[in-house]
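Here is the structure we will look at, set down as structure tokens.
Of the protein chains in this complex, all but one are displayed in their positions.
Take a look at chain A:
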Amino acid sequence: MGLALIAVALLIGLGALGTAIGFALLGGKLLEGSARQPELAPMLQGKMFLIAGLLDAVPMIGVGIAMYVLFVVVPGLA
């Protein structure tokens, strides 16, 4: 039961960390790009939106698996 709890914490924590690093890099580049070429800012926003959708797909599956472990594999944990 303890190991399951650690697994859930790692799945959610590392998923959030990965997404946060990815978004920080993307956000920084968006600001940099908008400052360099302000006329491209709307286009950069659209492109960033597309990439952001792909960026968090895998961590979200990790979060889903964590919820599966928490509520189905070890139901006494939740």
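Basically, a contact is a pair of C-beta atoms (placed from the backbone, for glycine too) under 8 Å apart; a residue touches a chain by one contact, two chains touch by 3 or more; residues count from 1.
In the analysis below, contacts and distances are computed from a predicted model.
Think of the chain that is not pictured: of "Acyl carrier protein", "Methane monooxygenase/ammonia monooxygenase subunit C", "ATP synthase subunit I" or "Ectoine/hydroxyectoine ABC transporter permease subunit EhuD", UniProt labels it "ATP synthase subunit I". Within the entire complex, the positions of chain A that touch the omitted partner chain are 12, 16, 19, 23, 26-27, 30-31, 34-35, 38-39, 41-43, 45-46, 48-50, 52-54, 56-57, 60-61, 63-65, 67-68, 70-72, 78.
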